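A single protein chain has been removed from this complex, and every other one stays in its place.
What follows is chain A.
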């Protein structure tokens, strides 16, 4: 190998921090078997302890120490040979903190580089979420449900080694399968994990994504102000007052002003769907939402502002009416449009839409809530444990 190779793992805070770290460690340890040298690090500005917020880990492998120094003392490489998205909803974009803007999942992937996504969705569906790119890249889908853990527990479901097994297939320059297997054996001392890696290697295939293919949306971004333009005293403006909502002749309700520099919706893996006809106007969703996501409509019901919603599910939990506020898989949505406006335009069509959405309730297993939960989950999805596909 004559050049430095960079791998990025985009993951969700808390739920996948150990997963991301394991993958990056595995890469560097495997590359060492071939005499290469590497570095594994988390992006320092991330807070891996914030629930679900997109964060990043990197593994960089170089032919020698001097080459590696070029990639050290950096927060992140400019381009990657492989970007790994360990939750398919990150394909909608990555916004890690205020002023960061919306970074497409494939932004760093170099010309002819590879994006690996763990997902049960078909490649075409994922490409529709990913923003278009001027250069071609390859997409590899590893069939898997998102591996979410808790802060203190790690769901040892082989997602880490399956991704490691896919790497020599999509990027043989990085490391060989043999080295990956050796490193896994040494790090975990588990033959089943070695087998999982090999099987994923055998099954992984890539599909080329052409320039212009994908989501044409222009991602939002911000220009950071210079010191002469910034407010002094480390102060920022408070959120101003909001305004009433207009729909046709109807004016009323209240839409609070929100932080324009941090939308936060890329944190979400599910979102609430609201059945306005069921709403008893109890205010609880609006009151309890930690991110003030709800707008008061002129009907005095509560509409979700999907740009502000982290998908925490508190609204569903506090709603006293069955199936009035229901969390639905984020994969079922293509935009952040107002549900209330759709409801006002065509109530019948909206009801049909709600009924359909409610068939896609999320499987929630951030960590294990009871013994055997994970096994139940994979059996339901048709993915055997240990990576047997």
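We take it that contacts are C-beta pairs under 8 Å (C-beta built on N, C-alpha and C of every residue); 3 or more make two chains touch, one makes a residue touch a chain; residues count from 1.
The rule is simple: contacts and distances are computed from a predicted model.
Q: For the chain that's not shown, choose its UniProt protein name out of "Pyruvate ferredoxin oxidoreductase", "Heme exporter protein D", "High-affinity branched-chain amino acid ABC transporter permease LivM" or "Na(+)-translocating NADH-quinone reductase subunit B".
A: From the choices "Pyruvate ferredoxin oxidoreductase", "Heme exporter protein D", "High-affinity branched-chain amino acid ABC transporter permease LivM" or "Na(+)-translocating NADH-quinone reductase subunit B", the unshown chain carries the UniProt name "Pyruvate ferredoxin oxidoreductase".
Q: Of the residues A:70, A:153, A:205 or A:239, I need the one that contacts the missing chain.
A: Once the missing chain is taken into account, the touching residue is A:239.
Q: Of A:153, A:205 or A:230, which sits in contact with the chain we cannot see?
A: A:230
Q: Which residues does chain A use to touch the chain missing from this display?
A: Residues of chain A in contact with the hidden chain: 44-45, 75, 97, 99, 224-227, 230-240.
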